[in-house]
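This report concerns only the one structure given below.
As you look at this complex, bear in mind that one protein chain is not there, while each of the others sits in place.
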Amino acid sequence: MNIRSAGLTGLSVLESDRFVFRSGDLDFMSANLIQEVLEPLQSMRLIDPHTHINPHQAASKTLADILGYHYYTELAHSAGMPRQQIEEPGLAPKDKVSRLVPWLRTIENTAQYSWLLEMCHFFFDFKDDRITVNNWEGLYDQSLKKMQSANWEQTVLEQSGLDQVYLTNDFDDPLQGFDTKKYVPCLRTDDLVFHLGKGQVRERLQKATSLEPSSASTLKNAIGKLFSHFSTNGVRACAISLPPDFHPAAVSSATADGIVAKVFGGHELSAAESVTLSQFVFWTLAEYCVEYRLPFDLMIGVNRRVYENGVFQGQDLFDTRVSLIQYKALFNAFPTVIFPVSVLAETSNQELVSYSWIFPNVVTSGHWWYSNIPVYIENDTRGRLQAVPMTKQIGYYSDMYKLEFAMPKFAMYRRILAKVLAEDFVISRRWSVNRAVELGKRVLRGNVETIFGEAG
Amino acid sequence: MNIRSAGLTGLSVLESDRFVFRSGDLDFMSANLIQEVLEPLQSMRLIDPHTHINPHQAASKTLADILGYHYYTELAHSAGMPRQQIEEPGLAPKDKVSRLVPWLRTIENTAQYSWLLEMCHFFFDFKDDRITVNNWEGLYDQSLKKMQSANWEQTVLEQSGLDQVYLTNDFDDPLQGFDTKKYVPCLRTDDLVFHLGKGQVRERLQKATSLEPSSASTLKNAIGKLFSHFSTNGVRACAISLPPDFHPAAVSSATADGIVAKVFGGHELSAAESVTLSQFVFWTLAEYCVEYRLPFDLMIGVNRRVYENGVFQGQDLFDTRVSLIQYKALFNAFPTVIFPVSVLAETSNQELVSYSWIFPNVVTSGHWWYSNIPVYIENDTRGRLQAVPMTKQIGYYSDMYKLEFAMPKFAMYRRILAKVLAEDFVISRRWSVNRAVELGKRVLRGNVETIFGEAG
Partner (left out) sequence: MNIRSAGLTGLSVLESDRFVFRSGDLDFMSANLIQEVLEPLQSMRLIDPHTHINPHQAASKTLADILGYHYYTELAHSAGMPRQQIEEPGLAPKDKVSRLVPWLRTIENTAQYSWLLEMCHFFFDFKDDRITVNNWEGLYDQSLKKMQSANWEQTVLEQSGLDQVYLTNDFDDPLQGFDTKKYVPCLRTDDLVFHLGKGQVRERLQKATSLEPSSASTLKNAIGKLFSHFSTNGVRACAISLPPDFHPAAVSSATADGIVAKVFGGHELSAAESVTLSQFVFWTLAEYCVEYRLPFDLMIGVNRRVYENGVFQGQDLFDTRVSLIQYKALFNAFPTVIFPVSVLAETSNQELVSYSWIFPNVVTSGHWWYSNIPVYIENDTRGRLQAVPMTKQIGYYSDMYKLEFAMPKFAMYRRILAKVLAEDFVISRRWSVNRAVELGKRVLRGNVETIFGEAG
C-alpha cells in the first residue's frame, strides 16, 4: 500500500490495526489491485451515451477520417501547420494524412495522441510507438485494408464492446435508414435555440414540420412536431450545448409572440430579442421533455468561434466564469426532467458535484472536451464518487465522430476509474474488489440504462 | 518511498545522495510513516471551533437525530426520496429512520456515508459494513440504549477527545443554562446583516436589547448591547455566512439614517437599500469586533434557497464567481480584527491561501460544507501548508449539529493531514516525524487557542 493511497480519501476506519500495513510488497498488491478492478471493467460491454456518429457512415473509411478528427487537425495547426494545407478543396485522403503526419512529432506528448496510437495498435496491428514520416504510409495502407474489409463497422463495434451508440441528430434528421436500436437518436437543439435568426434554420424547421411559425404558440407546435417525430423513432434524450453566458428563463407567450413573428417575418432581431427568443425556445424544449419523458442533456460552457481562423471544429473555447446558479430557475421549474449535465471547465466540476448532490433532477455526465484529459478526469471522478449518489453519475461518453475512437477514449477512462476505485474504495474504505467493481459498472453502464432506458 | 511522494512538493534538498532511495520496502516505510504521524494527532484532545450544537441538547437522542442531519436527508432526497416522507409532521423518530434507510444504498459511495458508518462502528458497536433494511433496526435499538445511558453527552465528548465546542448562537440567545467554558458562545450575525427587513427579526432585536432603533446610531447602540451581552458570557468570535455577491463597504451614518428609520418604521426597502443596510450593519459588526477584540469568522460564498423544494437545510448552493477582492476594503480598514475565512468553493482556496499569505489579519479556516470532501480537503491542505505562515491556519472544524459527528469528521481530516505531513514534510523536505507532528498539532489545536483564546 503506498502512501498516496493509504490516507487518500481519509475514509478508512479509525482503528489502525485493521490496516494491512504489514508487508514489503504492498505496492505490488496495489498495482495488482488496480488490475483486478480494471479487468472486469474492461471486459464489460458498453453503451456510449453521447457521440456525433453519422449512422450512415459510422466507421472510418481511411486514416484521413481518423487524423481529420479536430483533436489532431487543431493541435497540428496550433503547432504550426497552416490551415489551408489540410482544408484544400478536393484533397485526397492519403495526401491529407501525409500533410498532417510531420506535425505529429510536436504533439506526441498529448493524451489526444495517445488515443491515436492506442487505436492504431488495437485496430490496425501497428507496432511502432510513434507515427512518423517514415512509417505512416505502411500504417495508412494496412489500416485501409482493414477498413475496406467486410463488416468493418460491425468489427469495430464488436471489438470495442459497444452495444449502443447514442447520436446527436439535427432536428430535421429523417432518422431513416439505420437501426435506431443500435444507433440511438438524440435530438440536438442548438440550432433551434441559438440560430433561428438564420433563414436557413427557419427553412429547415418549416420543411421538417410543414408548419410556418408566426407566433409563440405556432412555434411551440412546430417544436412539438419535432419531438413527436423523434419520439416515434426511439429518441432517448434532448441535447444542447450552451455558452457560458446563457441564463434559462421562462418567457411569456405575450413577450415571445412579437419576437417570433419578427424573426419568422425575416427581420433581424436585436441582441436582447435574440436572447429572449433563445430563452423561449429553450424553455419550450424543457416543457416537451416533461411531456415526452426525455432527459435533457445540458453541455454547459462553450464559446463558439473564438479563434476565427482555426481549422474546422477547432475554433471553440470557453470562459470559466460560468455557474450552475444560472440554471436555478430551470432546475426548480422542471422537477420531472432529468438533466445530465456536462461542464466544459474543470473549475465547474465542484458545482456540478454539489448541484447533483442537492437537486434530484441533476446528474453528472462524462468528461467533456477540454476536461477530457487525464489530470482533470481523475480529479473530477474522485469528487463525484466521493459526494454524489452513485445512482446519479453517468461516467463517460466518447463524444466521437468515428466509431474507432470509443475504444481508446473509454480505455483511458476505465483505467482512471479503476485507479480511483482501487485507491479510494478498496484501500481507503476497505471495500471488497467486487463491491468496487459493481460501483464501477454502475457508473460505466448501469446508470446509462437507468437514466436513458435499457439497450434494445 | 513511492514515486508520488518522492518529488511531491519538490522541496527536498538538491543532493540526491541524501535521499533514502535504497530499500525495496520503502513503501512499507511510507505507510508506517503516515501511521507514525497520525497516531499522536489521533490521541490529542481537540477544540472544535465552529459547530451548530445546541448546548441544551448537544448529543443525539435517537438515530433520527443522526440520520436527520441534512447531509443524509438531502442526499436521500437527491437520490429519489420524496421530501414529504421525512418531513411529515409528528413523524416518530424510528419511523423517520425506517424511511431513510432504504435510500442509504444509493449513497454508500459518499464521504458523508462514511462518517455515518464510522460513527456507528465507534459509538454504537455496529459491526456490519452497510446499514440496510435488514440490519438497521438492531442498530437503532442498540444506539438508543447507548444514547439513553447516563452521561451520554459526556461520554461522546470524552471518547471524541473534545475539550471545547464552539457554538453559533442567535443574537438574542440568553446564553444561560449551560457551561460557556465547555460550549463556547459565538455571535451569529446573519439575521442582523441580511434579515432586518423581517419584522420578526426586528422584534427579536428590540426584545433582546430593550431598544427601538430608528437611526444609524441607535441601531449601532442596539448591536453594541448584543456584543456587551455576549462578551459578558465569554463569546470568542463573531460569525457570519455570506452570499457570493456581498461586498463589504463603509456606509455613512447620514446614508444609513434614512434606511434604518424606514425599515424599523415597518416599510419595505428597495433592493439597493437592503444592500446598503446590510453593508452598514456588517461594517458596524467589524467595528465592535475591534472594541471587543473578537475574531470575525467569515464564511464566504453560500447562496441560500437555491433549490426551493429541497429538504430542511438542503436548499443552499453556491456560485464559484466570487473573489476575496470583494473584501479588500474590509481587510484594510480593520487591521486589528482577525478574520478566520472559510470559502465554500474549492476554486476559492488559492485566493484564500494568497490573501492569508499577504494580509496579517486573514487566516485560513477549515474545510467548509461542499469543500469538506476528501479530494478537496487534501488539495486545499497542501496549498495552505505550502504557502501560509503556520501560525495562521485553523485546520478544521466539524460544523456539526450533534456531538457524535465530531469524531468521524475530525478522523477524516486527521488522516488527510497526516498524509500531507508525511509526504510533503517528512519525505519531501526531510523533516523529522516529531517536527511534522508539531506542525499538525498547531494546525489542529494550537492555532485555535492562539486565535480565539485558550480553553477554559
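Lettered A and B in written order, each chain numbered from 1.
As a working rule, contacts are C-beta pairs under 8 Å (C-beta built on N, C-alpha and C of every residue); 3 or more make two chains touch, one makes a residue touch a chain.
Everything numeric here is computed off the predicted structure, so don't read it as measured data.
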item: Of A:58, A:147, A:298 or A:377, the one touching the omitted chain in the full complex; value: A:377
item: Absent-chain contact - pick from B:253, B:323 or B:434; value: B:323
item: Omitted-chain contact residue, chosen from B:392, B:415 or B:445; value: B:392
item: Residues from chain B at the interface with the omitted partner, ascending; value: 1-4, 6-14, 16, 19, 21-27, 321, 323-325, 328, 331-332, 335, 347-348, 350-351, 353-360, 379, 382-383, 385-392, 424-425, 429-430, 439
item: Touching residues on chain A - with respect to the absent chain; value: 1-2, 4-5, 24-25, 27-28, 30-35, 38-39, 42, 74-75, 77-80, 106-112, 114, 118, 121-122, 129, 303, 306-310, 314-321, 345-347, 370-371, 373-378, 411-416, 418-419, 422-423, 427
